[in-house]
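For this depiction, one protein chain was excluded, whereas all remaining protein chains were kept in their positions.
Moving on, here comes chain A:
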Amino acid sequence: HFYDTHLWPQRSSGACTRKTSESQASGLPEYIKIVEVGPRDGLQNEKVIVPTDIKIELINRLSKTGLPAIEVTSFVSSKWVPQMADHKEVMRGIERHPGVQYPVLTPNLQGFHSAIAAGATEVSVFGAASESFSKMNINCSIEESIEKFEEIAKSARNMDIPVRGYVSCALGCPYEGNIIPAKVAEVSKRLYSMGCYEISLGDTIGVGTPGSMKRMLEAVMKEIPLSALAVHCHDTYGQALANILTAIQMGVAVVDSSVAGLGGCPYAKGATGNVATEDVIYMLNGLGINTGVDLYTVMETGNFICTALNKKTNSKVAQASFNTGTIH
């Protein structure tokens, strides 16, 4: 069937290898690492509290798709984020597949120690390019938050634990509006200098366009090597794939996404949030870029979690595929 071979080139012999030379010829990366944030960023922004065993099954299924990194949970106080209250149980309950990273969020040193005790082998810290956002979200200035992260980075270094840094509001802030690229570069540099191996630049409210993405990346690339950069685009204004394309045209080779596009936008009621992993993979497959991820298995996983959440998928690829009867 046409859709079968088109959607899943890995299943038709030779299709993927032929296309690899296409990506080389076009100047795009040959390989892109996809960081799956559905279980953390996705579920955190879903209204329905998901039982621990469902979370564990979601992550176990994602582990079988070929995804190289899956953000598992957040060691934050359950008072602030009830959805992540079961962080220890989830961390201890998941299967750990070799070759797959399972980072967790750690907002402070206490969370970091708790994460390590629960078996975490990689952590993430969240900064922002906006003072207002930093104040409203974690009740301190950017500088104060950086100081907290430096404590974590120091402990992490002593224990050989890699740390990923996030910069929120990279293309705009729900409170301040426009964010200047120089500020994003400055915060990114602070996180990179303290030892974060990768900086994920987040368009937190999805307002960015290829224009602002390009300007922001140009500024950040002056301070951080390209290989240490990732983009985390929200699809709230439908711009995510165009923004991601722009980033990969500039050489970025790490992209964050969320299975089934889980996670709405807390700043625009009813609007969407994370870009759907399925839609990203579809685009990358079409560009001949290798991800190591099997689109079909991701779609099945998306179907699983949407059924559990009793909601429709936000992935257009999944919507189109289920409705042509290609998935059973």
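The rule we apply is simple: contacts are C-beta pairs under 8 Å (C-beta built on N, C-alpha and C of every residue); 3 or more make two chains touch, one makes a residue touch a chain; residues count from 1.
One rule holds in what follows: contacts and distances are computed from a predicted model.
When the listed names "Hydroxymethylglutaryl-CoA lyase, mitochondrial", "Trafficking protein particle complex II-specific subunit 120 homolog", "Gamma-secretase subunit Aph-1" or "Translation initiation factor eIF2B subunit beta" are checked against UniProt, the chain not shown comes out as "Hydroxymethylglutaryl-CoA lyase, mitochondrial".
Annotation: of A:Cys140, A:Ala182 or A:Leu245, A:Leu245 touches the absent chain (contact as defined above).
Taking the complete complex into account, A:Met283 is the one of A:Ile56, A:Met283 or A:Cys306 that touches the chain left out.
By the touch definition given at the top, chain A reaches the unshown chain through residues 2, 5-6, 19, 22, 26, 172, 174-175, 177, 205-212, 214-215, 235-239, 241-242, 244-246, 265-272, 276, 279, 282-283, 285-288, 315-317, 319-320, 323-324.
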